[in-house]
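For reference, the structure is listed below as structure tokens.
One chain of protein is taken out of this complex; the other chains stay put.
Note that the chains are named A and B in the order they appear, and that numbering of residues resets to 1 at the start of each chain.
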């Protein structure tokens, strides 16, 4: 999409040269042919180092846009990014892509639907009612139980098991809200990547990234009715027990164990081998490894037991 | 159904004239050709003002039934209503209704099933495994991702997006329990109405009303794995983050934001522009607008922070 067209959509008068913008990305990751945006002063540093071809900014901070990037100055940068996100989204299916490739030995139910442009490995089992979108790649020996849905462009490794009615790659929960309280969808143009030897329960939902990838690493075990938000990263062999929710952009280290109905806030990082009791609520990053935590607000598990003892005494 | 037949089913001796009853409704909403019931003294006032053609009541309060209504006096009014609810329920599908009407430009997967009597607007995308029941009406440009299920008689507006494996209009959780602890289903004869420009995530469940309508108003954003109970009303542009539960008959004002894993009790009202932190539990109506709350029991968000600080000091 030409930068001139982009400027026009967001109502910015642009008099420079034409050049092609191929997508939207974060300040950190954007390439010279990509567009980025700043909405929060805390990303100031990222802006100064950004290689983005153009950056959508408010007037107030437009002078800090690096010299290699074009400043697209608007009143509501986040809203403008949301409006533009639609222009960079893919169609739901690539109807013109070549017919899906199905590996040798794979059992494919006639009641499954595999969109054009998908690739499925060898010896998989793809059961009734499964949907696999365009551009998806599935490894070998993987089992998708009935009614699993995999949205376009997602990747699932080998030796994975995904149980019934689970959804991989539906849109992350993203929108910009204008001054009247109306929402504009931010199209979720990233994907989900699930590495090898991952098992995921029933009716679990793993959202596609807004940009780039929601990543489920090797050997992870996810139970039923779990929510993994967009752009999360779940470390190797991590365990998410039933009804847990991981909010957007959070990263769990390897072998982290989240008890049932536990949760994290978004945009935080948790070190490896930490264990969280059922109902834990993590709201801040944890750099340490190997701890045991409980409660909401979260505390060391022993502290939590102590607190409960104190509270029990309160009512005597 | 003739009033005489109704009286017979519930074991009440009725010697008046025959007349036709077309359905069951609340005391407030019942019309002269409808039946209602009283189970709770707090609905006394509603009974006095009711226009219902007949009211199922216990002996104790039968004298307060207004003169325009016939009192059907029974031992267990709620249980009798439950038993009768089946008589007023519709078949799961109207097989004899005319074939569904599909608007121009709508892409309909051959692996979707559209029941007779449904109407789908223009330029919609109805993907693999979707089920749309009899009497459903869907607007224009709406996308139903794979395996979305819409039960009969529900309405979805234009420009809506409903993600995979979500269920619209399944039965609300309603039953009457007799003295031996056995349950009798209350048939959920209402529907769900979703207005325009609503986006709903994956594996979310929105129950149909017992009578009338569960209403999701314009511009609402609902995340994955959210439960909306029967007869709820979700105000314009409200936001329900993942794993939230809204119990039956509760009403949220416009732009209410429910954080992840938050919940409300049933039968309450929340004013506009109120924001609830993750895990909030709302158990009483909030008339004020624009507040910020947290905790369970719920309190002002600042109070909650203060309480947590106090508790932290307790264990030092």
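One rule holds in what follows: a contact is a pair of C-beta atoms (placed from the backbone, for glycine too) under 8 Å apart; a residue touches a chain by one contact, two chains touch by 3 or more.
Every value quoted in this text rests on a predicted model; they were computed, and no experiment measured them.
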Residue of A:129, A:157, A:229 or A:248 in touch with the missing chain, whole complex considered: A:129
Touching the absent chain when the full complex is considered, from A:88, A:273 or A:293: A:273
Where the unshown chain meets subunit A, residue by residue: 109, 111, 125, 127-129, 143, 145-147, 161, 163-165, 199, 201-203, 219, 221, 223-225, 236-237, 239, 241-243, 254-255, 260-261, 273, 278-279, 308, 311, 314-315
For subunit B, residues in touch with the removed chain: 92, 111, 113, 129, 131, 147, 149, 151, 165-167, 170-171, 173, 175, 177, 181-183, 185, 203-205, 207, 225, 227, 229, 243, 245, 247, 261, 263, 265, 281, 296-297, 299, 303, 306-307, 310-311
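The working rule: only the chains that are shown with their structure count from here on.
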Separation of mean Cα positions, subunit B and subunit A [Å, integer]: 31
